[in-house]
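A protein chain is absent from this complex, but the other protein chains hold their places.
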Amino acid sequence: MRDFIKRYEGLYLFSRSPAVIIAAIVGLAIIIGAVFAPWIAPVNPYDLSSFSLMDGLLPPVWEEFGTERFLLGTDDQGRDMISSILYGARLSLIIGVSAMIIATVLGVGLGLAAGYFGGRFDAVVMRIADIQLALPAILTALLIDGIARGILPPEVQEDVRVAVLTIAIALSLWVNFARTARASTFVQMNKEYVQAAVMQGQHPIRVMFVHILPNILGPLLVIMTVDLASAILLEATLSFLGIGLPADSPSLGTLIRIGMQFLLSGEWWILWIPTLFLVALVVSINVVGDFLRDVFNPRLR
Amino acid sequence: MLRVENLTVKFPSRFGDVTAVEDMVMSIDVGEIHGLVGESGAGKSTVGAAIIGLLQKPGYVADGDMMLGDTDLRRLDRFEAHALRGKRISMIFQDPQTSLNPLMRIEDQLIETILAHEDISVADARTRAVDLLDEMGIENAAARMQSYPHQFSGGMRQRVVIALALCTNPELIIADEPTTALDVAVQSQVLDLIRRLADVRKVGFMLITHDIGVIAQIADTVTVMRHGKMIENGPTAQVLGQPKEDYTKQLMAAVPPLDRKIARFKVPDEDGIITPSEARGNAAEAWLMRGIKEDPIGLTLDQVNVAFPGVRTSLWKKPDPYVALRDISFDVKPGTVVGIVGESGSGKSTLAKTLTGLIKPVSGTMTMGGAPLPGGRERARNHPSRQLIQMVFQDPFSSLNSRHRIGAILAEPLWLYGLETDKDARRKLCIDMLSLVGMPPEAIDKYPHQFSGGQRQRIAVARALLARPKVLICDEPTSALDVSIQAQLLNLLKGLQAAFGLTVVFISHNLSVVRQMADDVVVLRNGKIREVGASETVYTTPTADYTKRLLALTPVMPAAWRA
Amino acid sequence: MVYFIAKRLIQSVFVMLAVAFLAFSLFRFVGDPITQMTGVETSVADQERLREDLGLNDPFVYQFARFTGDMLQGDFGFSYRTRQPVAEMIATRIPATLELGIVALLISLFVGIPAGVYTALRPRGVATQAILMLTLVGVSIPTFVIGIMLIFFFGVQLGWLPTFGRGGTVHLGGWETSFLTVDGWRALILPAITLGVYQLTLTMRLVRAEMMEVMQSDYIRFATARGVPMGRLYFKHALANTMVPVITIIGLQFGGVIAFSIVTESVFQWPGMGLLFLESIRFVDIPVMGVYLVVIAFFFVLVNLIVDLLYVVIDPRLRIRDVS
Partner (left out) sequence: ETFNWASTTDPQTMDPHAVNSAPVLSFLNNIYEGLVRRGKDMSIEPSLATSWEPLEGENGWRFNLREGVTFADGSAFTAADVMFSYERASNEAADVRSWFAPVTDVRVVDDFTIDFVTSAPNPLFPSSIANFMILDSDWATANDAALPARDAENFATLNVNGTGPFTVASRDPGVKTVLTPNASWWDTAEHNVTEATFTPIGNSATGLAALLSGDIDFIQPIPLQDVAQVESRDGFSVLEGEETRVIMFGFGHEHDTLLYSTDVTDVNPFQDPRVRMAAGHALDMASIDRVLFRGKIETANQLVPAGISGYSDANENRPDYDPERAKELLAEAGYPDGFTFGLKCTNDRYINDEALCRAAASMFAAVGLNAELSTGPVRDYWPQLREDDFDMYLLGWSPGTFDMEHPIRFLLHSQDDEAKLGSWNFGNYSNARVDELLPLIQQEIDADARQAMIDEVVQITQDEVAYIPLYTQPLIWASKDNIDLTQRADNFFMLRWVTVN
């Protein structure tokens, strides 16, 4: 019985929060749309020959001059908005998720070790974290971008733009994980189960990852969702500042940056549809994140 | 003055309402100390919370009457209820450490409370506060009042808490385990204070505790609760001395006596625990026996000192180290139980951690079975003592990794020390070991949170045994448990120790418990040994003043009440 | 205390040096300053000579040593782009960024904290849900979109507030402030809101979470049990106890505020350091970028020191016992 309660507690709460359900559905729909973009999207916006400038600036189907070929209209290049958005969300998610995973691995690893070993190692890690915090994300992105340009041969640079951006975003996010993991580890270190493991002579790696890690996953999971949202937004901001992705393989952020040019010109859909999409995605991730936070912190209910 | 009738409190949940308190009946007179006892989860705190109107959400009072004098406590609206709190009913919580707002001076908290209920000037309120603290026995109250809570000791803080509860002259104070967190000396002061207040000020007390000794010492009347229901109530001597109900009798039997050593405890039947007599654990027993190749091992400590880095107070001076253990020397004879007693902060846990290699002593030597036992990190991860010394920790809630299944927790030592290489064999052995400690085999696939504190401690014992240890260190293994469960665990430990010839270091602040367990006793205070000796000698003819005081202050129930 | 501050300051120098080093290694990748400095018709030989003059051909380590060496002597160099002293350029821009950052922070505090308290105390209220949802949407729209929308709505459509710049400013000694003119305040509103939205949400959520946690604590339960008035209970007892984590995060975020002011400043043509930095990137103005980063690191370190000192003010337990 108690097993049941505990195990399905989250599900139960979930079933009683309509906002979370809606958010989860919206988020999931976007994610599915993004993942299966190559099969769902009417055209492939990365394939230059699949669209034509002649179709440029067509409004969504419900507007005057809209055509059914392009349900949500086209951008200034004649690209189908639906396809761009689906592929864009795909790229945004790829970047966001991988940045988040890299940040998690890096941050949790360092944070765990810092909390476990303490002392000088901890001090060094935390100073590195300070340095990272003092370097705004934009600068980190510039730095990584620059280094990649410096060391990689020109042919591959375009191909690694996504990776470069991902790493830059990950680097500006890992500190959150490191700090949280470290603080939680400190708490766990005083728990007797950890002392029992240490006392038995278990290897530090095992203690950290087998014993402590599962116990600090809760807060980390919350940060993961929050940071996924920030990663996606950060990518958009970097794109706005011109250090993001090239326009021919757009993420949602790049689409918005491009759309900004049409803020006043009457072609509202080029800006607002991707923006709406981004907002929906980020909001739903955040709502789910908040929900998880509540689930992991039963005292707050 | 307070009359509670047919009180029923429910906590709605997705499985329907959980009834925490059912048909509760009790009444408290002016100046009466009314004890409320019962095992953990019996509903004691819930009754108190219901009376003062601070039930945790989503709990609600489903039925019954609560009358304070002429006031119907159930009819009050939010604001009336809040106005009544402090003015007529106050409440004291268990932990004085956390009951005071750490960011406010004692003075401000007192004055604020007085002003909330009385229309007097700040100066008058301050005078009142000073008087009150004086009355509580805090010297130089006017000056000490300027302090923040963290600058007070635990006992003083609890006095401040009582002063706060008292400063508006309430008729009734609900004290929810007010002394559980205190050591005996302080506890006795606080209890005296409560007694005096009831007598002099005629304040009614509802004293919630599971310490029968405390109840016996000061309660006028007592109510025994179990599973949310009132079992028995009446004057203390009558209910506890001549219990009518079986449950009360069992409860009384489980209280360890301070004045003598008994062989076994009588324990109430508890669901889910198989008593060791009918346990199967034969295979596990055999496995353990096979491990006993040579004789039991003893430990010695010689001039062991442990220090922690102190707080830095100056930019240039190195901080003075804080010496937690000073010149500790004693022997643990092979196959015997050494009890270590002492008040909170005396260094008991530090000693345990030093023995297990978690802390490195700054000086001194330790040996195990004659061989030197390195301390701290110098003890290699594969040092034989890692296996031979095992420990059972104080807190059953944190000593098991809540994310691992019981099976994984138990199998870990087998795997780690290479005692059993086959996975299935490990599992079988674990199940059998569970039986040995009185746990059902299904437990192996569950998680720790699915067990009660007593059950978890059994699992912790099983984990320790599965390393085939020769030395078992128990650091307050029963302090988180209530008496009946404590009794079961002590029985279990005693049995195992005898059966396998384990050498045991048993740490507790509870003198009665140690007396039941130990062959020899070490009395610690402020990191120094005050007295060492054979247990019976120390208890009957203590030599150190400190030991005498400890023994004198420990609340006991009259021997006559013991069935 | 002295020991603590001294230790922090030493660590701070280390952090700033490291930032300077990282920053400096990044410059080589941003682009070629020379082509930005010279016109189309400048010959390659002339460019090469300029490069040599600026020491750009020296080994990297040497350049870095010179950069830090000069800086330690108080010489921050000259901008490649405008040839002005960098120290002066940054100094004239600092007030704009700081005032913007501070007002944004204040907005986030003065709106975020009450909102956090309210939503914590009425977790199921309609207003709470609305506030939570609204702020969520607020943080989900990229800052630059919010900024432009505000400009178009309040600046163009309604014509209430200026669309760019700092408006009227007054010189107070070396400090150019917009706090003393109506114009200055009007110009400050939109960018401060834009910059503050994210912080506001963060503050609100943090206060809310901490508040809900603190409300469960023993001392709040005890204060309730002895009838402390509700107002004092919420603000004096509960809120004060949420402040340690809250200022920690706010301190950490202040660095973020300054960094994110880059975006806000570029949208509002706000003449602060962030805008200067963006222009510097555009022109590969290495000295300006370098000093900017070190200044940012300095602020970050300073704010965190202040936060640490604030802990002590807020929480008596952290006051190191006086030497007795």
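Note that the chains take the letters A, B and C in the order they are written out, and that residue 1 is the start of every chain.
FYI, a residue touches a chain if its C-beta (ideal position, glycine included) is under 8 Å from a C-beta of that chain, and two chains touch if they have at least 3 such contacts.
Bear in mind the structure is a predicted one, so any value in this text is a computation, not a measurement.
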Shown chains that the omitted chain touches within the full complex: A, C
Among the options C:115, C:276 or C:296, the absent chain makes contact with C:276
Using the document's definition of touch, tell me which of C:151, C:214, C:259 or C:301 contacts the absent chain. C:151
Contact footprint on chain A, counting only the chain that is left out: 47-49, 51-54, 56-57, 76-78, 149, 154-155, 157-158, 242, 246-248, 260-267
Can you name the residues of chain C that touch the chain not displayed here? 30-32, 35-46, 49-50, 53-54, 78, 80-85, 89, 92, 148, 151-152, 155-156, 159, 162-166, 266-269, 271, 275-276, 278-279, 281-284
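Note that only the chains that are shown with their structure count from here on.
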Based on which chains are in contact, what kind of graph results: line, ring, star, complete or other? complete
Chain pair, most C-beta pairs within the contact cut-off: A-C
Taking the mean of the C-alpha atoms as each chain's centre, how many Å separate chain A from chain C? 23
Shared-interface residues of chain C (touching two or more other chains) are none
Listed in rising order, the residues of chain C that touch chain A in the complex are 11, 14-16, 18-19, 22-23, 25-26, 28-30, 129, 132-133, 136-137, 139-145, 148, 152, 205, 209, 212-213, 216, 252, 255-256, 258-260, 262-263, 266, 278, 281, 293, 296-297, 300-301, 304
Which residues, counting only chain B, touch chain C once they are in their complex? 52, 54, 82-87, 89-93, 95, 98-104, 109, 112-113, 116-117, 148, 150, 161, 164-165, 167-168, 311-315
So in the complex, which bits of chain A are touching chain C? 19, 127, 130-131, 133-139, 142-143, 145-147, 149-150, 229, 233, 236-237, 240-241, 253, 256, 260, 263-264, 275, 278-279, 282-283, 286-287, 290, 293, 297, 299-300
